[in-house]
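Only one protein chain is missing from this complex, and each of the others stays in its spot.
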Amino acid sequence: MIRRYGRLLALFAAVETQYELEYRVNLVFNVLQQLVVTGTSLGAVLILFSYTTTMNGWSVAEMLILIGTYYIVQGVADSTVGPSVERLLEHIRLGTLDFTLLKPANSQFLVTMRHFKVRNLFGVLTGLIIIGIGLVQLNAALSPLQVLSFILALACGLGLVYCLLHCLATLAFWFVRVENLLVIYGAFVDAARFPVDIYPGWLRLTLSSIAPIGIAVTVPAEAMAGKLDLLGLGAILVATILAWTFTSWFWKFGLRSYTGASA
Amino acid sequence: MSAIIEVRDLRKTFRVSERESGLRATLRAFVKRRYTDVPAVAGISFTIDAGEIVGFLGPNGAGKTTTLKALSGLLYPTGGEARVLGFVPWRRENAYLQQMTLLMGNRSQLVWDIPAADSFRVLQEIYKIPDEQFRRTLEELVELLDLEPLVHKPVRQLSLGERMKVEFAAGLLHSPKVAFLDEPTIGLDVSMQAKIRKFVAEHNRRTGATVLLTSHYMADVVALCKRVIVIHRGKLLYDGGLAALASRMAPYKLIGVTLRDGADGDGLAQYGEIASRDDARVTLHVPRDDAPSRAARLVNDLGDRLVDISVEDPPIEDVIDKVFTSESVS
Partner (left out) sequence: MIATYRTLLVGQFQQASQYRVSMFLYLLFSLIRPIIFLAAWSAVAAARGGAVGGFTVADFAGYYVCMGLVLHFTTAWNAYEFEFEVAQGRLSPKLLRPLHPLHYSVVENLTWKAFTAFGLFPALVVIAITFHARFETQWWNVALFVPSLLLGAALRFFLGWVVAAAAFWTTRVNAVVTLFDRTAFIFAGQIAPLALMPGILQTLSYVLPFGYWIGVPTDILRGGASLEQSLVWMAGQVAWLIASYALFQIVWRAGVREYSAAGA
């Protein structure tokens, strides 16, 4: 089972990458654009830090780790689930989702992992570099445990973003002009550039619950910066499992309404 | 022969929001929308045997696509039962999906940016088609549909007709036992329609797949289907042979008469209602039962003036059209 889906995934990615590579100039422009965006975002943070040395307990070095994590999370989302979800919305609008539903394979897998934009993985690279700079600035020894908890928290964070995107896309079964639903995601993603703890209560709550993009970035960054305890790690793990369960149920629920089955 | 598709009292009701024009109505709808229930399929039953090609006819909004969607598994009906290959379609079990296909003339399942060949490879993996079988089926489809020059181009560069051929290949790669074709020739030019028709017939002959087909083009139906099912306003009107449709649905026949002198067509009105008149040829509408006797009288009365006489069923398009426009059909 897992082997079959692994093979499918590899095939999907291979086919789409092959297509992307044919448009090399696009690729170059995309990378340049990403550099401009990353550069200006870093600039904004540096302007803030020109007035202070810490922000809510986050030093510049720690902040860089957070921004790096942000670009990793965003890069993975924008190269994997993001494009698939965009297509899903299009499929629902054009009625071509019908074909996907009639395929003898898990529909949730087919709609969220079908399309890739490998070029956006460049963001992951930038993220890693920024984290590297942050770690050098931090000038502290990095324990294997820190790295391990970073990887685990990051995996959870990515899982949370996957769930969020998939749930948003599922809403398309009920709302017209659904591509705008991704606007919510876009708006909240913007907020994840800063640690969630700087925000007022209601926004912090939003970024940690129904739009968990905030903790998806902050918690792994805390892990890397050595600010995370076991409790926090456990919490994000539990949250991810819950979110995953809910997302599967919600997708099936949405499908039932799409096909006219009584819920 | 065994029944492949069994449908009993299938019903589907949709809830639609009403929308009026005008600014005030729009503003009102902004606050509160009103809904009405529309029965798209109001209880239809039929069975289809293995290997049949059945034409599914009806005007726009008759419930054809709804029925097709329910049978393919996309729609959950409001009531009634259906079995396709022994499966309840809307459970969408993989074992069922593996053996059926749905092709829609106005929708594309291929990814537009990449060549069809790549989509085929993805489909092979999804349908778990063994390599050997995949190669054989693809070869056959490429040959039948003349796809060789098309499969390596990005789909968006293909013409409508070319794309439909590739869609057919994509839908039939896994050698389905049942194929639902929804308006497969829509928007295509006459020669491409003929090609698609020929392909469907040939494919049915080779594989023995059961085909349920809807089309607005009677030529598709006449060329492919021995049997037709006619629905109107969600109800079944007719289920039987295409040839018998005319006698059941049209209570008249056409007698064509060509006169040597061409003139005096008016005199023919006593034999039947004059339907058309073209120089020397006059076509008469006569009640079906009276057709033989009227024809005999014409031969008798006109004698030498008669060049040619024929008795025909009305064209199938006219019959269907008459069925759909008349309110009361028994």
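Each chain carries a letter (A and B) given by its place in the written order, and its residues are counted from 1.
In this text, a contact is a pair of C-beta atoms (placed from the backbone, for glycine too) under 8 Å apart; a residue touches a chain by one contact, two chains touch by 3 or more.
All figures in this text were calculated on a predicted structure; none of them were measured in a lab.
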Could you tell which one of A:Q33, A:S143, A:S209 or A:T245 touches the chain left off the display?
A:Q33
From A:V15, A:V124, A:L164 or A:A191, the answer for touching the chain not displayed is A:A191
Contacts of subunit A with the missing chain: which residues?
29, 32-33, 36-37, 40, 43-44, 47-48, 50-56, 175-177, 180-181, 183-184, 186-188, 190-191, 193-194, 198-200, 202-203
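Keep in mind that, in the parts below, only the chains that are shown with their structure count from here on.
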Which residues of subunit B touch subunit A in the complex?
12, 14, 69, 72-78, 90, 92, 94-95, 97-98, 100-102, 104, 107-109, 113-114, 118, 121-122, 125-128
Subunit B partner contacts - residues on subunit A that touch it in the complex
4, 7-8, 11-12, 15-16, 18-19, 94-96, 98-99, 101-105, 110, 256, 259-262
